[in-house]
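Here is the structure we will look at, set down as structure tokens.
Every protein chain of the complex appears in place save one, which is left out.
Labels run A and B following the written order; every chain starts at residue 1.
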Amino acid sequence: MLNRLLSHDLPRNRVLALVLLAILLALAFTPFVFPGTKALNVAAKIIVFIVLAASFDLLLGYTGIVSFAHTMFFGIGAYGIAIASTRLGTGWAAVAIGTLAALALSTLLSVVIGLFSLRVRAIFFAMITLAVASAFLTLASQLSDFTGGEDGLTFKIPEALQPGTSYLDDPFLGASIDGRFVTYYALFCAALALVLLLLRIVNSPFGRVLQAIRENDFRAEAIGYRTVVYRTLASVLSALFATLAGVLLALWLRYNGPDTTLSFEIMLDVLLIVVIGGMGTVYGAVIGSVLLVLAQNYLQDLMKLGASAVEGVPLLSQLISPDRWLLWLGILFVLSVYYFPTGVVGRLRAMRARAAAAPRS
Amino acid sequence: MSAAPLLKLKGVHTHIGAYHILHGVDFEVPAGQVTMLLGRNGAGKTTALRTIMGLWAASQGTVSFDGAQIGGVGRQLGTPDIVQRGIAYVPENMGIFADLSVSENMLLAARGARTLDQLDTARLEWLFGLFPALKKFWLYPAGKLSGGQKQMLSVARAMVEPRRLLLIDEPSKGLAPAIVQNLIAALRELKRTETTVLLVEQNFAMAKALGDHVAVMDDGRIKHRGAMAELAEDEDLQHRLLGLSLAAHQ
Partner (left out) sequence: MNTSIAAPAPTVTPDAIPKTRFDAKPLLLVLVLALAAWPLVGSTSTWLTLTIAGLAMGMIVFITASGLTLVFGLMDVLNFGHSVFIALGAYVATSVFGVLNGWTAAASLVSNLAAVFVAMLAAMALGGVLGLGFERVIVRPVYGQHLKQILVTIGGAIVGEELIKVFWGPAQIPLPLPETLRGAISLGDVTVDRFRLVAVGVGGVVLAALLYTLNRTKIGLLIRAGVQDREMVESLGYRIRRLFVGVFAAGSALAGLGGCLWGMNQQIVFPQIGGQVNVLLFIVIIIGGLGSTLGCVVGALMVGLMTNYVGFVAPKLTMFSSIGLMVAVLLWRPQGLYPVANR
């Protein structure tokens, strides 16, 4: 049954399976196990990034397309909710309309971008998506009447999800059962569903064709698969998932601005996640997201300890300064590309394969 | 008349990815003479040339030039190093730099010259005599030349400085008969300078006109080695090796 649920794409490695299970349980029970708003925020961020990174992996890892415009769809989803909630008033209707409008816009844009990707070489395409993402960021900052400009939009979410809404007066097993709690589990369930759906997609015949195209698109075309169609579909699906991730984020933060979803930093984060976690394996997005978000939030504390030890030493203190956590993550990223091209997940799976191949003498 | 071999391939195997193209190629190219490398399409002739040039590395066997190993197991030099020992290459696709002028193409091939002024005038006049189109289109971008003219340029490039060995890959491919005659005349001139040439061809008129020795390839192996004259006289042998006769293709 588990096999069917995971679309026959099992972790295939004991360590990996345990880690994934641990992550699943930790996220499922965060409100109870890790008290405090910071922990809940970190967990919510992890959940959103899992969906976002997985959607990017569909494009990069499975189809082999490098696009820097991915955050654009993330932003569209978030702005959809933000704008709808601001203009149409709070409530589920606004959420629904916002989500649908965002999905529609994303579909349109991703079709255009997907078709364009086929006219030009990969490197060209990568550069152009970079330009497009920049333009979109500028657009969002400048249409202040519509998007709230640089300051962004703060809005109210449906009452059921609002932090103020309390369902039980007393905390239950350590967690206060309020709108926040409900929102968190809404995010969790939605993300879980989306990841399982993604697993289903990449393990379907469609997913296999994508991988064939990634390996050798000329050959795939020769066999009879219209690469145009498949690539465009992959672009659209990837964009839609990213849009939904944006919707989730907006519901959690109750705020959206250009830097929250459209910045290049986020694009880099997603890239880091997918590469370090493992390209072309949905689980890589899960592991990578956990690693990155935890690093973002807790590595600095760790580095603070180290920093206090070398305080005063001119260069060293700067290198270990907690503000420079991205430096170390960047180095890890570069090392990953060289030495762990298959990422954490790939490495773990390879270990198992090697162990299995060892003779049982 | 046996001359010492300038180029020697011994047991050369070449793999391209998963494909095993050359299966133990053994042959020698005697110095100062023209050796033809014949065979039908897909026999492995171009692969053999590229292996000699170091563009593809031999997975087994050795390639030696002038007594020293230049490629194969144990010592594989890079293409520029191989070429600097005195080898010139005229590839099948001619390798013309389309955006550069004819003069710039020639200058590139002349490793000893920094500027056009430093090219050997006498040699250049000799080449102009053989290939008049070069002179006519000297400042013209090479990409605008006709197919035949491009081929002339490619061969002329290989001749702009004296070289010990010329590797020429199917120069007459796709050219009109008149131009092929021109090419034969030019290569005959080259022959007079006693430059060693390894010429891959499918045009048998050319083979008979120029070749001193011949090696026939099929399926990545050498099927026959010997004097050109001998093969030219033996029609049965021609049929067996090449599926047709030289005479029929005058």
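In this text, a contact is a pair of C-beta atoms (placed from the backbone, for glycine too) under 8 Å apart; a residue touches a chain by one contact, two chains touch by 3 or more.
Just so you know, these numbers come straight off a predicted model, no measurement behind them.
Q: Just to verify: which one of A:Leu18, A:Leu115 or A:Ala135 makes contact with the chain not shown?
A: A:Ala135
Q: Using the definition of touch stated at the top, determine which of A:Leu6, A:Leu27, A:Val66 or A:Val293 touches the missing chain.
A: Result: among the candidates, A:Val66 touches the missing chain.
Q: In the whole complex, what residues of chain B lie against the chain that is missing from view?
A: Touching the chain left out of view, chain B contributes residues 53, 55, 78-81, 83-84, 89, 91, 93, 95, 97-100, 103-104, 107-109, 111, 114-119, 121, 124, 128, 135-141, 143-144, 157.
Q: What residue numbers in chain A mark contact with the hidden partner chain?
A: 64, 66, 119-120, 122-124, 126-128, 130-132, 134-135, 138-139, 142, 264, 268, 271, 275, 315, 318-319, 321, 323-324, 326-327, 329-331, 333-334, 337-338, 341
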